[in-house]
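The structure appears right after this line, and notes come after that.
For this depiction, one protein chain was excluded, whereas all remaining protein chains were kept in their positions.
A and B label the chains in the order they appear, each numbered from 1.
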Amino acid sequence: MALVGLLQGCKKGQLGDGAGTGSGERLSAFMKRCEDEVRLAVSEAHGRMDLVKVPMPKEMKGSLAGFSAGSAREASVNRFGMAIDLDLCNGCGKCILACNTENNVALVTDEEAARGRFMHWIDMRGGAPFMCAHCGDAPCEKVCPTGAANHTPDGISAMMYKRCTGSRFCGANCPAKARKFNFNDAQELGLVRKLNYDVPLREKGVMEKCSLCLHRLQNDRMRFKTEAAIAGSNAEWRGRGVKTACAEACPRNAIVFGNWLDPESPLVKAAQGRQLYAPRELAEHDPAVVFMMGKR
Amino acid sequence: MLNFLRFIGLLLLLPGLVALGYSVYQGPAAWAVDSSTFWGTPISLFVFWIGLAHAGTLLSAIFLALDIKMDKRTAMMAELSTLCSLAIAVIFPLMHLGVLDRFYMVLPLADARANFSNIRSPLVWDFCCIGVYGILSLLFFGTHLGAKTFSGLKKIRKPLAWLLFPLVLWVHTVVSLDFAASFVPEWAGAFFPVYFIVGAVYSGIALVCCILWFEGYRMRLLEKLLMISSWILCAIWLWNFAAQRTFCTSAFIFAGLLPQLYWVESIRETRIGRICIYLSVLLGLWLERLFLVSPNLGTTAGASFGWVDLGLIAFSAGAFILAFTSIRGGLGSAMEGESTFFGEVDSTDMATSADGSEEDEALDPADEKNYVEPWASHETRTLRFPLFVGFSVATFFCIWCAAQLNFDNIELSLANVIPLVYPIAALVAAFIVCGKAYVNEVRPNFGSVQLRHRKVMHVVAVLLLIMFGSLLGAFYAGGKSAPSNQEVAAQPYNFENTEGDLIGDADSSAQEISAPRAALIWNSRCATCHGTDGKFNEKFIREYYPVPQKLDSARIDSIGVDSLVNVILNGRANMNAYGNRLSGSEARGLVRYMQQLAKEAK
Partner (left out) sequence: MKVLVAVLCLFCAFLTADFIWSQGETPVRTGVSGFEERAGDGVRAGMESRGLESRGVPFDHALHGDSIGLDCAACHTGSKSGARAYMPAKSDCMDCHRLPLTEKPGIEKLDSALADAPEHPWKAVSQLPDHVVFHHGVHSAAGVTCADCHGGRGAVARAVDDREAIARDARNVPNYERNVYGGLKIDMKTCLQCHKGETFKERNFKPAATYCAACHR
């Protein structure tokens, strides 16, 4: 075991500091590779989504029980999610690129790209972006043996990469196959750059997926709590003003991020009077990322 | 024959080891998986071998528990095959992990960081159940082996069998839940536990038959059982086909149709014919497990089988054969009983001899004649107390699990812990039974063992304990993660204060930062001289710096916001310029905060 630890210790070489801030030329070459890969993924996109109508997401079912039971915690007032407007989306793929650079998503080798095995957290399915739906009753989290996949009180299905053993049970149990497995050591192969210091690079052998830009929410929550404590106010953090990278990047504002439980959230406002849809296989798991179409 | 088998085993093992090494080095990308099939060959091999592992002890324990006579050699063979295939089965889920050295995180024990495994996951149940099953099988085999030297150990074999019997069924049910609890359409279904157990028994009997074949004899009872389970399995397959439209043709042919050739006498009564049937059953069931784990393997969408997959299969077969033959050869006659075979030697086509009895019976001859109340029987009396303790420990464990503080993210109900109750109880009970037997039966008769052996045993025991303890300690401490080594220098400023920006739109309050933000900036940037409450930091300014202007509402109002912003950004007299570190809106916020402080100071 000590030997294994030793080997592991040696193996965990960090990407040099220059990685993110490397010479401009090399960085732009890398960015070009990212763009090419996204273009390829968008052009090769296959698969349809079988959408069914769902009601507007509310408080999480089930998983919340654990939170309210604890003495230190009370039921959360947040449930973050997104709605993707299928009337506006034209499948340009800018969200994928934005997501990849925001979350340091690794490129894949050429042969894997040829097999359509990308690491992108957002897939194009049926001409629209599809990512983890952050189900309130997430089947993936139930089977994770170590608890690496778990829910925050704010409704995000988060991944703790350092706790992930890579048993891939979650991937097998995700009805929509939204999870991606790190088959390659992307750092060793030079397939990843630390473009954003806020998001850790994922090592080989762990699962990853859309985190709903967890780091942005965390940063905003910390900032909010600091200022609330200074001001002595008891205001609850509602995540106002935060946007995910994909929502920010969408040229047609087809992706709306927000808080389903906050009536002032742009998400709730956008979804008002619209018909919401979710992929059939996810509909019963209370997804927080939904699609909207028609009926304004 | 033994040497021939060893040669075959080695032949399979060596390329297999290459494949195993490669796939451990390369990770899960090495074998046939793709973006929709996350599990591959290792898991199908695991399910296959764990199935084989169950049948051996199941046969031995059930036969013993149900008082069906079985000769020692067959029983020992079955138990040994269980141990070997269990050892092989365990390798596969471990090597299939993405990050190998984190396997211990699956154990339901809290570590120093109060991490706790997700006890809802069937994988955790799996891990524990298989561990317990392995330990109990080892104890069962050990007592059987030791019974030759210490006859007192015979007494606890039946109680152990009674513990093992439900455990086997329990473990396989849990393994099947890995699949049944998931959302892969091919895996879902309530019939899964039954199906898995029947499949396991079926393949296990075939394996035991195979081993007996190589030993040079056969057991008709086992063959009959083999046929019966083949029918049950066929029925389940057909039902599954009717219900779900999924069907594995090759498995049906190999494990369903071909074995029926057993009814042809010319095949049944020739050695070649029999071994072909056994091997066909094994092959068919393996194909079926492969189909189960990765349903779209080989189709256009699925991944294709590579050399690594074949190598892993070769490894499992080779390792099993080699391990089995070495232990069999090493133990030699210790595995064989004094009595004649219960089965029949091939050359002399003996009838099944009912008098080929096991030596166990001499235990309590009175039992044979008189009916004994079940609650007064020897097994009950032996097991009563250990099982009580076992279930108490299990209950305690459940309560402890539920009380874990770290269940923040995990919704735990009793149903989540129940799969662990029996294995824990059985483990504790088995330890108590064996410990008691050790104290009562083995220790007093230790004189018969050579002194040298005794010392070796003690040293080995101490070493094992130290190893166990240090592993536990290492797991408790957990690994450490490397620091990010990110360089942190001064606070970065991402704005440009242009001339027009500073004075320009003073009236736009939208540009102003929030009051707490301004307070924070004031405390870090201004309080050095002006003091947190706006009343000067006397310790500093008296000694080192000229006294700044007093904060005074009237004065602030008379100067005006714009010129104060200008002073903050561009400096004045002894006041520093902060234009390169504060934005216009931050400066404006500071002025607002100054006004507030001045008001409070009054």
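In this text, a contact is a pair of C-beta atoms (placed from the backbone, for glycine too) under 8 Å apart; a residue touches a chain by one contact, two chains touch by 3 or more.
Keep in mind it's a predicted model, so treat the numbers as computed, not measured.
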Chains in view that touch the one left out, judged over the entire complex: A, B
Chain not shown: contacting residue from B:T249, B:T270 or B:N580: B:N580
Selected from B:L100, B:I275 or B:A474 as touching the chain missing from the view: B:A474
Subunit B residues that touch the omitted chain in the full complex: 112-114, 405-406, 408-409, 461-462, 465-474, 476-491, 517, 520-521, 523-525, 527-528, 532, 537-540, 543-545, 574, 576, 580-581
Residue ranges of subunit A at the interface with the undisplayed chain: 2, 5, 67, 71-73, 147, 150, 152-153, 156, 158, 160-163, 198-201, 211, 214-215, 218-219, 222-223, 225-230
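In the analysis below, only the chains that are shown with their structure count from here on.
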Between subunit A and subunit B, centroid-to-centroid distance (C-alpha), Å: 27
Subunit A-touching residues of subunit B, taken from the complex the two chains share: 27-29, 34-36, 38-39, 93, 96-103, 105-106, 115-118, 120-124, 127, 178, 181-184, 407-412, 470-471, 474, 479, 481-482, 484-487, 514-517, 519-520
Subunit A residues within the subunit B interface of the complex: 1-2, 4-5, 8-9, 12, 14, 17, 62-63, 65-67, 70, 73, 115-117, 139, 141-147, 150-152, 162-169, 171-175, 177, 180-184, 197, 203-207, 226-228, 230-231, 281
